[in-house]
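Shown next, in structure tokens, is the structure this report addresses.
For this depiction, one protein chain was excluded, whereas all remaining protein chains were kept in their positions.
Chain nomenclature is as follows: A and B, assigned in order of appearance, with residue numbering initiated at 1 for each chain independently.
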Amino acid sequence: MQGSSGWARFRRSESASGLSMIAPPGIYVILLLAVPLFTVLLTSFYTDGVTETGAKAALPILTFENYAEVWTKPIYRVLMWRSLLISLSVTCITVLLAYPIAYFVSFHVAPSKKSLWLFLITIPFWTSYIIRVFLWKVVLGYNGVFSSGLEMVGITDGPMSFLTNGAVAVTVTLAHAYAPFAILPIFVALEKIDRSYLEAGQDLGETKFTTFVRVTLPLSMPGVIAAVLIVFIPTVGDYVTPDLMGGGKLPLIANAIETQMLKLQHRALGSAMAVSAMAIVALVTVLFLILNRRFLRGNSR
Amino acid sequence: MTDKPVMIAFQDVHKYYGDYHALRGITATIRAGEFFSLLGPSGCGKTTLLRTIAGFEDISSGVVMIDGKDMAGVPANVRPTNMVFQSYAIFPHLTVEQNVGFGLRRDPMSKEDKAKAVAEALEMVGLKGFGARAAHALSGGQRQRVALARALILKPQVLLLDEPLSALDKKMREQMQMELIRLQRQVGITFILVTHDQEEALVMSDRIAVMFEGEIAQLADPETLYRRPNSRKVANFIGTMNFLPARILSEEAGRVEVDAQGFGRVTLDAAQCMGQGAGAEANIGFRPETLTILFEGQSAQDRESMATVTEVVYYGDMTYYDLRLDGTEQDTRISMRNVFGRPVLDIGTRTRVAWSPGALVLFR
Partner (left out) sequence: MKTVQRKPWGHRAYAIAYLIFLYAPIILLPVFAFNNSVILAFPLEGFTTKWFGEMWADQQMFNALRNSVTVAFSSAAISTILGLFAARASTRFRFPGKGPVVALVMLPLVLPEMILAMSLLVLFLSVGVNLSILTVILGHVLVTTPFAVAILTSAFQSLDRSLEEAAYDLGETPSSTFRLIILPLVMPGIVASFLICFTVSLDEFIISYFLSGTEPMLSAYIYGQFRFPANVPKVMALGTILVLLSVGLLALAEFYRRRGMARTGGKASGGFL
């Protein structure tokens, strides 16, 4: 007969061990991530005002006004649109440029060299983001490296200015920064494809191109989707690049949030912006995933 | 065997994984010094049962006793058992010596004695001199021996082996089967082996428990299992068996008379009759080697029937013939040694076959 009591058996049980194991990181993350995020959510419903001492604070007077302001005032909508647009174009460009190289390393590089290529590709990622952004500023700026280099070689006559166009600069910088994030998931998905599928296709008379379109591409879709999300989500919230590259004239969401929260001390409004931004990102992500599911199911072979 | 003391006893052991009923009322005993096998297809619960002996699985109800002591609440690291795992579980970051001596870590023995014990254990499994090798550089067969040495050095009362030969190739497997038998005789302790390979179980075991779906279907020595399986399922799992329809004519104390297709009227012992079904319809089972082809001038020692050859399958040392016995509607397969080096009958040949009632089993 099992003599141990229910509690004793639980204590020895798998659940208890698991829970006690996950407790340290779990508690840390609940206190420092869940609680602050929840606080932000809560604060977004407060009202920005002034306390008795005259200090600016978010007073616990519940209201929807912050959201109303974020969603109706043109300045914020422009901001959101701009952020979304730049994010989406960065995502498109980055993923489109990343696919060929992921394909190259997966299919045209000897297995023993693959790690080396991946290593080479990820190295730039591990250097200081700040420095990289600044370097792009240097490269693309007025009389910067690109411009003066071309001048030196004799292709152009004077300093070029079109590259200082904020949006282009921001896009290029972000595309560079997130390139490895896009390459890796696509690479992993491509590696998983059983090569015998492709050979079977060719055996049956398909050209390399049709094999790619009908077999490789669909099978690598999960990786492409992951890449899209991995690039899109962080770029929406990027702060450094628009700040440094946009010359102050191209703020994106993150910059606006910073302005509200810190410079103007409008915590409630800032929180509402943050929540709205997160909501929009989540919405776009969900839409994207749903569209993909329908697309994939419709095309299932 | 019956005078040896009981080492392991199961009393109505049940085990649930959530809603899944993995062990359904296991009751059995295993004697000290036996080579015992748990045999069955994947998912039948044999490994689960083994692990309840080791202490890696708790049971939901019932009793598991080792050497007369109830093992409820006794953790695995204290039980008088040691296990050889299916993957061998050799510690890759240690040497062979360190692996084998691992269990002695807490033993108050002196260092010299420990080193001596390790050397002896290695010699016993045929790995003399391998002590300094790195564990991750060994072949499959070598790893298995290290696992054996590592377990046996602690002189457990019971050695548990979880499908130890399944990862080896055929030649290696056959070699290790003989080694395990030799080892068990030398060390003298109870070995409990889990396997899905019925040949392996038949070769090595003193007794076998055949398990299906969480229950023990039959527990007996290899010969009894082979000659007198207690159900069609067991009969089919161990070797191959032919089945022909039969009708029960009459039944008295200890004897049953049947009319079997292809065999005619036969009187069988009660010991040859399996199953509980009512009614007169049943099946007669017989092994391929129990029918003998009779040539010109040969006569049967017991009974005789006529058959037509329908298929010939050459196997090197044996030939399998499909025969259609007169009066039957399906083929039966018999086997014959190729004494002449090649098959002796052609398809379509009529032949006499000899058989003995003692070789038949009735399944109700």
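Methods note: contacts are C-beta pairs under 8 Å (C-beta built on N, C-alpha and C of every residue); 3 or more make two chains touch, one makes a residue touch a chain.
Note that the coordinates shown come from a computational prediction; the quantities given were computed from them, not determined experimentally.
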Any idea which chains on screen the missing one touches?
A, B
Tell me which of A:L59, A:L88 or A:I101 is the one touching the absent chain.
A:I101
Contact with the hidden chain (one of A:L33, A:A68 or A:V168):
A:L33
Which candidate, B:K4, B:K69, B:K116 or B:H136, sits in contact with the chain we can't see?
B:H136
For subunit B, which residues touch the unseen chain?
54, 56, 76-78, 81-83, 85-89, 91-93, 102-103, 105-106, 136, 150-151, 154
Across the whole complex, list the residues on subunit A that are touched by the chain not included here.
14-19, 21-26, 28-30, 32-37, 39-40, 43, 97, 100-101, 103-105, 108, 114-115, 118-124, 126-132, 134-136, 138-139, 143-145, 147-149, 151-152, 176, 179-180, 184, 187-188, 191, 199, 202-203, 208, 229-230, 233-234, 236-240, 244, 253-254, 257-258, 261-262, 267, 270-271, 274, 277-278, 281
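In this text, only the chains that are shown with their structure count from here on.
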What is the distance in Å between the mean C-alpha positions of subunit A and subunit B?
59
